[in-house]
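Here's a structure for you.
Only one protein chain is missing from this complex, and each of the others stays in its spot.
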Amino acid sequence: MITGARAPRTTELAQGDAFARLCADRGLLFGGDYNPEQWPREVWQEDVALMERAGVTFVTVGVFSWSTLEPEPGAREWAWLDEVLDLLHGHGIAVDLATPTASPPPWLGILHPETLPVDRDGVRLAAGSRNQFAPSARAYRDAALRIATDLAERYAAHPAVRMWHVGNEFGQVDYGDEAARAFRAWLREKYGSIAALNEAWDTRVWSQGYRDFDDIVPPRRAPYLLNPAQTLDFHRFTSDELRECFREQRDAIRRAGATQPITTNLMGFFPLVDGWSWAGDLDVIADDQYPDPAVPDSPQKVALVQDLARSLGQGRPWLLMEQAASAVSWRPHNLPKSPARMRLDSLQAIARGADGVCFFQWRQARAGAERFHSAMLPHAGADTDAFRGVERLGADLARLRPVVGSRVDARVAILFDWQGWWAGSEPARPTMRHDTIEQLERWHGALWRRGIATDIVPPGADLSRYEVVLVSHSYVIEDDAADRLRRAAAAGARLVIGPFSGVADAHGAILTGRSPVPLRDLIGASGEEWVGLPDDGVALSFRPGEPVPTTARASILAERLRTDGAEVLATFAEGELAGRPAVTRNDRVWYLAAVVSEDVLAAVLDAALAGVSGAVPDPPQGLEAVRRGDALFLLNHGDAAADIEVPSGSEDLLTGQRTSRRATVAPGEAMVLIERRTT
Amino acid sequence: MITGARAPRTTELAQGDAFARLCADRGLLFGGDYNPEQWPREVWQEDVALMERAGVTFVTVGVFSWSTLEPEPGAREWAWLDEVLDLLHGHGIAVDLATPTASPPPWLGILHPETLPVDRDGVRLAAGSRNQFAPSARAYRDAALRIATDLAERYAAHPAVRMWHVGNEFGQVDYGDEAARAFRAWLREKYGSIAALNEAWDTRVWSQGYRDFDDIVPPRRAPYLLNPAQTLDFHRFTSDELRECFREQRDAIRRAGATQPITTNLMGFFPLVDGWSWAGDLDVIADDQYPDPAVPDSPQKVALVQDLARSLGQGRPWLLMEQAASAVSWRPHNLPKSPARMRLDSLQAIARGADGVCFFQWRQARAGAERFHSAMLPHAGADTDAFRGVERLGADLARLRPVVGSRVDARVAILFDWQGWWAGSEPARPTMRHDTIEQLERWHGALWRRGIATDIVPPGADLSRYEVVLVSHSYVIEDDAADRLRRAAAAGARLVIGPFSGVADAHGAILTGRSPVPLRDLIGASGEEWVGLPDDGVALSFRPGEPVPTTARASILAERLRTDGAEVLATFAEGELAGRPAVTRNDRVWYLAAVVSEDVLAAVLDAALAGVSGAVPDPPQGLEAVRRGDALFLLNHGDAAADIEVPSGSEDLLTGQRTSRRATVAPGEAMVLIERRTT
Partner (left out) sequence: MITGARAPRTTELAQGDAFARLCADRGLLFGGDYNPEQWPREVWQEDVALMERAGVTFVTVGVFSWSTLEPEPGAREWAWLDEVLDLLHGHGIAVDLATPTASPPPWLGILHPETLPVDRDGVRLAAGSRNQFAPSARAYRDAALRIATDLAERYAAHPAVRMWHVGNEFGQVDYGDEAARAFRAWLREKYGSIAALNEAWDTRVWSQGYRDFDDIVPPRRAPYLLNPAQTLDFHRFTSDELRECFREQRDAIRRAGATQPITTNLMGFFPLVDGWSWAGDLDVIADDQYPDPAVPDSPQKVALVQDLARSLGQGRPWLLMEQAASAVSWRPHNLPKSPARMRLDSLQAIARGADGVCFFQWRQARAGAERFHSAMLPHAGADTDAFRGVERLGADLARLRPVVGSRVDARVAILFDWQGWWAGSEPARPTMRHDTIEQLERWHGALWRRGIATDIVPPGADLSRYEVVLVSHSYVIEDDAADRLRRAAAAGARLVIGPFSGVADAHGAILTGRSPVPLRDLIGASGEEWVGLPDDGVALSFRPGEPVPTTARASILAERLRTDGAEVLATFAEGELAGRPAVTRNDRVWYLAAVVSEDVLAAVLDAALAGVSGAVPDPPQGLEAVRRGDALFLLNHGDAAADIEVPSGSEDLLTGQRTSRRATVAPGEAMVLIERRTT
């Protein structure tokens, strides 16, 4: 039974609507980065011909064109871009026009050495690569703003331009004097007085009391461990400073009269940019996704990233801005995607809420550091399996036009936020083996295998619409976030809380008292110490009557816990903590006092998820099942054919064929079923 | 049979007597670092109440208080410290008052950037951590001296103050221009003329001849391997320069009229400070010990460190200045200590000669880089297993008051010195797999397992009181040291000499001639080449009639040896050296021409140790047995109960109970037996 999509929320921005209008107009977007300035003019004609053949509707132009547009300071070389935009428009291809500010020309660093970023070791990074800018350097910001403004003024009204792309993969960090200056200003703004900062950073530890904001430097190479509060604020500052770079250019584009949606490409769980704090500034969430084909569970991992992208946009359709057509080149060893896998990955993005699928890049580069990064059109040309795969995908996406604008409805949420991730990743903690993202992937993976749609939400978000809320690892849970969890439980939601959550406050200081301080009433238990576990882990012992997982183990990290009302479902069977509670349940709240093995996690989640249905019941291994609006996506990532029961009389949008009551999805293949009411 | 303690030596310093008087007055010291400036005043009251409850008698105050005492250059904020000292004194807690000079306030580096240390790569290290000082920077030295002087003048006569603690864990190294200036002066002082330096460093190799001392720089990052003589002298210089920092502050404290003992906390086998050259400057040897609970043989390893601490003080009682109550936080993965293990570790220090057991720190920090480092009072408060363990230990230490001032009597010595360790650790040697400390641990461990007390002595020390002298690895053996060994053997001592000893002179230059040049008469054999052994090692073959170890192997390093009078006990059975001697005996002198497997080492030591009795005969595995004065300490580090014969009618100081002829020590438990003469 396939249910309809949720109605759009009223909170969406006008330009979000612009993105919806674009997709309503053009269907699912399909294309990639297009860098015609790197090729002679004669190639351009072949490009547009092959784009048409492949069904490309949308290309991003100009991402790395700064030195081409402005070969000398103040010069403006527009002619080639005029020609390119006209050519694309003439062939019906929409353009996402990029400000070229991610990679300044070498002359900028020569004329203004302070625009070159300085790393943690004090080394001023050289030109010769890309991204060599210090986000706080005024000379960089001004130069970026000038070229972005001129670009916007020239092309705001060009009919080819249907979207704007500011910079690229914002993620540059600087520890130099320009950063020090801006960091101090940011701290002054945040704390008001140096006394407040000294209090927040607890600078009496290790004699770090500051007289004045001017005494503060970025977290540079130091004799020993840095103050984690300083490092945490520097993370926030860096994300904010990059966002300022984005905002300055976005505002300039708007001032130039542009009405198209404006965005930039995020990078999933990228540590330097706080997605939650950026999301409100983007008219559409655009995300770059490069799962590693060598990793067997990469479909599961990328599903999490896609759920994040959808959640950052509050459920609105998002845009897969970059992916690889086959192999990337930046890993030490790069496995390819087959054309079939490339198609399946692309359909997966659509299934999980994307309204467009784009690639880096259209034509594979001959030279430069990405010469071996695959592209839609490889070095070997169009008479290739790779290009034939691109053509097939283009045709598929055209057939999926009915899903444009529809939503994925989730009844389960997992908490995640960047600030807690940052705070919880600082060194000198019980163990460096406990990784927030790795735990998030494990928990989300359990839902993915069950075909259960999941939203990613930050601590403090409204949880009222969820039946189950999971806290795989939220190192920082402030009072409002704890209240939300309490209210959710009170309203009937089931909660599962993982270990080492609710540990620290917003400055990364540990909450004193029995742990987890803000949640212990909820879980009905409390702990006194977090301890690393021996390398081999320890066995767990389950209460009689509980389903006993086959290899119940805990590893990495555990808590010295005692219950204050909760039931004990499992205890540690050996080691320091032998006999103490490892898994507890307090009515609707499960608590894990350790990192538990997969089967234990599965057993706990099974109990908590009772009654939450997946897109299909019991999907066979490797079959990803997602309902998006009216459509049921079935994606077979496994090696064996998957045979499942489906609503009889559904139509597969990819083939136009009707199914009987059962459908078989071949390995590496997909179906997108729509239940037709009147047939 | 429990023998009495040795009489105190006449060489002890007056202030050493002050430490003895303190312990005679207060019993075994018990406490930890106390940083009240990091907590609000209301917490102080809880602190002293809980200290009293736990039997704390002694706390170190002010280690990281510089920026609190001197928030602006020249300011002095004494009020809080006045209050703290009065409060502690009012509750009968003695104070070890620290000069706060280990961690300068950030303003020092802002006002005097040359006080920030520069690393080997030329990077000037930033504030934001701790220890950011260049030991040679005059501006640092002056500022440190001013605050130390003022502190001493204010509190020299305060009745709470019973000890002084200069800085903290001296160990900062600097390669910058301040260091260069001081290094040149140090070299000028040492060598007198540049010709003498050129000779000592053999600078004709690789064209390194210096015109003048001013041409010399610290051993900075260079194109290739550095001159090992330069590096060796820089090690010496760094240790001496840090000692000068210590001495300047110590002398200022004395000048202020202080009569209490003055010390600083060493760190066992820490490479940057030559313990032997420092020991005479410390009124009591204080040592920080952080054995890794994840390492199964850490009780054995820490026993070696404790024997070093005792030996640095020429047998006088020492002070365990810092240990962790449970886990540390600076390893990548940190296992906890159970309260039982914490107690056993503490009793072990007392057994091996400590007259006090302290922790870093009293109350666990909320913030800063050590927020997850355990403390006597954890985040979770006093209602915790951890704090109950602290209370138990406090009570135990009170019961052990009778051992105060008593000695451990050793008849076996092992050679160790920092200068030989430095010289032998320089790169470009036969193998980097041969590690002085690792070999020392192996040899000392064999004695520890037998319950045989051991002193650690530097080459050149008087050996007349020892029955057995071991040379696990002494890379540098100068003429006087060789003479001492020869005289010991002549006087009837048995010697065991390990491989790669007596290789170099005091400048790290190789002694030419057959090896080991200064010892070959003693061992009755000589070699011509040191060679790395294949990864899998090689088999040894024992002489008929010798007890044959089960898996006799050699690995890592071996010598191409021939005998000149010695008996051959074992030969290499394969490889390059097949048939050549591997283990020889020349009357009372055994020689190992390779790194041998545990069983071979045990067999050789068994022969050499014949007649040397341990604290108990044949201790069961895991049972550490130590006699200190009248007391027999039995510490069960193993997993099984240990049952042994003891003097009938002994009393266990920990329980007050009398034993019969056998005693059983449960796993993780201890007994401290005193033979009562009249019962």
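Chains: A and B, in written order; residue numbering restarts at 1 for each.
Everything that follows uses one rule, which is that a contact is a pair of C-beta atoms (placed from the backbone, for glycine too) under 8 Å apart; a residue touches a chain by one contact, two chains touch by 3 or more.
As the structure is a computational prediction, the values presented were derived from the model and not from experiment.
A.B. asks: Among the options B:40, B:74, B:223 or B:492, which residue touches the chain absent from this view?
C.D. replies: From the options B:40, B:74, B:223 or B:492, the contact with the absent chain belongs to B:223.
A.B. asks: Pick out which of A:31, A:55, A:117 or A:313 touches the chain that's been left out of the picture.
C.D. replies: A:117
A.B. asks: Touching the absent chain: which residues on chain A qualify?
C.D. replies: Residues of chain A in touch with the missing chain: 35, 37-38, 64-68, 71-72, 100, 103-107, 110, 117, 119, 121, 123-132, 172, 294, 326-327, 329-330, 332-336, 338, 364-374, 378-381, 383-386.
A.B. asks: In the full complex, which bits of chain B touch the chain not displayed? Write them out.
C.D. replies: 121-122, 201-211, 214-230, 427-433, 507-515, 526-535, 560, 576
Simple rule for what comes next: only the chains that are shown with their structure count from here on.
A.B. asks: Compute the rotation angle for the C-alpha superposition of chain A onto chain B, expressed as a multiple of 5 degrees.
C.D. replies: The C-alpha superposition of chain A onto chain B needs 120 degrees.
A.B. asks: Calculate how many whole Å lie between the centre of chain A and the centre of chain B, each centre taken as the average of the chain's C-alpha atoms.
C.D. replies: Taking the mean C-alpha position of each chain, the two centres sit 50 Å apart.
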